[in-house]
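The complex appears here minus one protein chain, its other protein chains still in place.
Chain nomenclature is as follows: A and B, assigned in order of appearance, with residue numbering initiated at 1 for each chain independently.
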Amino acid sequence: MAPTTLPRTDVLIIGGGWTGLTAAYELAHAGQRCVILERGEHRHDATSFAGPEEHDEMKYAIRHHHMVDVTKETLTFRNDRGQQALPMRRLGSFLPGSGLGGAGIHWNGQLWRALPSDLEMRTHYENRYGSQFIPEDLSVQDWGVTYDELEPHYDFFEQICGAAGYAGNLQGERRDGGNVFEGPRSQDYPNPAMKQPISNTLFGRSAESMGLHPFPIPSANVTREYENPYGAKLHPCTYCGFCERFGCGYFAKADPIICVYDRVKEHENFEIRFESQVLRIEKSEDGQTATGALYLGPDGREYFQPADTICMNAYALWNVHLMLVSGLGKPYDPKTRTGVVGRNYAYQTIASVDAFFDDSVITNPFMGAGALGVVVDDYNGDNFDHSDLGFVGGGYIACKQYHGRPIGYQPVPEGTPRWGLEWKRAVRENYGHHGDIVVHGSSMPTPENYLDLDPTWTDAFGRPLLRMTFNFPDNDRRMSDYVMHRAVEIAENMEHVRSVKSTNLAAVGSNYNIVPYQTTHNTGGAVIGTDPATSAVNRYGQMWDHHNVFVFGACLFPQNLGYNPTGPLMGLAYWTLHHMKNDYLPNPRPLMDA
Amino acid sequence: MPAEYSRRAVLGQIALGGALATAGPAGHAFAALDDRPWFFLTDNEARWLAAIVDVFIPADEYPSATQAGVVDYIDFQMATHYGKGARLYLQEPFSQGAPEQGYQAPCPPAELLRRGIAAALAEGDVTAQDAAGRERYVQAMSEAQGNIDDSDVPVGTFFTELLSLTNEGCFADPIYMGNNAYAGWEMVGFPGAHAYYLSFVDKHNRPFDKPPMGIAHGEYPHTFPRIVGGS
């Protein structure tokens, strides 16, 4: 049966997460009639995430009930082009969301900004260390948009979230106790930093005694009663320990449902359709613009929704997938190193350091929150001298207490067997006496890490699966090893520490493994820039090839930061929306010359 | 109820022959279920699982896996959505792949366990061995590669599945029929699902020895377990 063509709308938004709902809010209030197509179901913090039922580790943390169902959409994966890619048959290394709010309901709430030098990475490194410094096999590039341009948008999103923290750089004034490496903030965080448990406090004390600069992780776990600029009312965090992978029934973790959706859902220009799976974006005959989207409705029938402007607001990987199956932009080809869609896929380079305390330190690990931590940024970005290190990039080192859920939280010292009496004793003796330190490292793009379409497997809708080809670049392995050793030094210097264990997931000789959870920070594939040969969208998030298509999310990152992506990608989202409202929509056209 | 359905009898046989011999018959997790048939397992499968999971989590001053209800947990998981392949992409073709590519078994977990246990039993009955023999058996299984003899069951995937299920059965909320009487939670000191720590998170080094409370604590009996994984 031919798809039913629906009445035209001004703006079609694909995906109802952080960026999609925010786009709808801003554009609806700018007089644009917006329709969101969301593949998942309606849900709400009050009715869907209330404890104690939400506090079900099995259902949500282990069986992934808030996340995308891989029987409908998944991808295939291989470490390199010589290998046969096989389907990701279960979720593991990363956990994209589905349903109202997207992955924004099960995030941790760590709310960062990019460093000024991160956004001009190639230029910055070449200026500081010379034009030959960046290894040749890294396709590192500038973002095409600067910190000063993004600052008002970072700031606004922090107000939307009721961010808790302490500014380390207030209008150029460095302040101890905050991140002294950060770019200047126009104003302080709207809410005070979180309370800290003993493990994080000991970490901060150790780092400070070593001359480093510890500060509380910037948090979207709200610390007091707060009303955001859209009028959403948030409540203080209870440190319940069910944050990442769970929705927050306390209205305490900023999420797209309570912060944005509730404030726009009644607007006359706003409409959202649930269980509406976009299958393809259609192009005009000349290919210069997109005309709308073909989607599968909740009744199992196909619809065509025409629109003047299309916003792509799916999770990073699915945005790229939709471009590839729709023929938007030129697909990347690693053999010729041409094309842009699928290019510069990157991830996050994670190492962990476990500090085991003597029994006098009682950590109560179940008293946690997603962004509850003390962190040093001394080894992130280019905050340290890379001259003799042989790599670019870095990572933050954080001691976090984000949960003590007993299936997922079983820290055991070096040399403990994986089962048996000795394992059992180690689990029980260390559960309440452990400091959880992470090295959260940047991820550099290479010509060999990319996304394309799989030749063999299909999704539930008959489309080819996305194919991910990824392994850790040598640069990132060296980076991770270096920063991990700095983390070990801090851990060994902590009071009451008996032993320290370190694990580099990107160790030399190992391969990226899609099974153990690392982070839901997949980036790149449709990157932002100023050169159509190396970016899918221009510096405003507008596709070079189809000027009425705007792209949002972490797929825009030319390389991944040493930070969690939500803050940086929402800064970009508000930047794009600002230019859509003020420049594009009054006069639709390419905003930059190709 | 026919005698062969007695869970206590099945698990007790294991206990008497193995690691629990000195601790007496296995304290079976859910007495209320004792006369009910397994949801999925056969007695032989249950016996085999009991032998293996008690190597993973043997009894000491805290309960063993079978005492914590792990076999009941696995039985229930295999009978319901997870075992049947919910949230598992099962499109052909299948290929073993590299460990980095994760689960590539050509069937859902329930089928994997059924075929795996059958293949393992065909090699010899580990339940007839003493505790040391069982430990050696599990160690060998953890190091094996390829498929279990004469089967299409990848031994690595099978082993990983057994180990994860055992861990979950010990530490998941009791609504899933493991973690009997909060055996796992008591052991580590996890207070459970009812969580409100705003006044305590920054009270350093203060013990918080609240006894565990599960999602359904005191509210409805364990005979109404949670079925999860349908979507």
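Everything below uses one rule, namely that a residue touches a chain if its C-beta (ideal position, glycine included) is under 8 Å from a C-beta of that chain, and two chains touch if they have at least 3 such contacts.
Note that in this section contacts and distances are computed from a predicted model.
Of the names listed as "Cytochrome c", "1,2-phenylacetyl-CoA epoxidase subunit PaaC", "Biopolymer transporter ExbD" or "Hydrogenase", the one that matches the UniProt record for the absent chain is "Cytochrome c".
Of the chains displayed, those contacted by the omitted chain across the entire assembly are A, B. Within the full complex, the residue among A:K72, A:H235 or A:R273 touching the omitted chain is A:H235. Of A:H29, A:H44, A:R175 or A:R425, it is A:H44 that touches the chain left out of the display. When the full complex is taken into account, the listed residue touching the unshown chain is A:F251, out of A:W107, A:Y189, A:F215 or A:F251. Taking the whole complex into account, subunit A touches the unshown chain at residues 44-48, 50-53, 59, 223-225, 232-236, 238, 249-251, 258, 262.
Residues of subunit B in touch with the missing chain: 194-196, 198-200, 209-211, 213, 215-220, 224, 226-228, 230-231.
One rule holds for everything that comes next: only the chains that are shown with their structure count from here on.
Centre-to-centre separation of subunit A and subunit B, using mean CA positions: 34 Å. Contact residues of subunit A toward subunit B in the complex are 51-53, 55-59, 62-65, 69-71, 74, 77-79, 83-84, 86-92, 195-198, 201, 236-242, 360-362, 364, 366-368, 372, 404-407, 410, 418-421, 424-425, 427-428, 431-432, 456-458, 511-515.
Touching subunit A in their complex are the following residues of subunit B: 55-58, 60, 62, 82, 85-91, 93, 95, 97-104, 135, 138, 142, 163, 166-168, 171-173, 175-176, 184-185, 187-198, 200-202, 204-208, 213, 215, 226, 228-229, 231.
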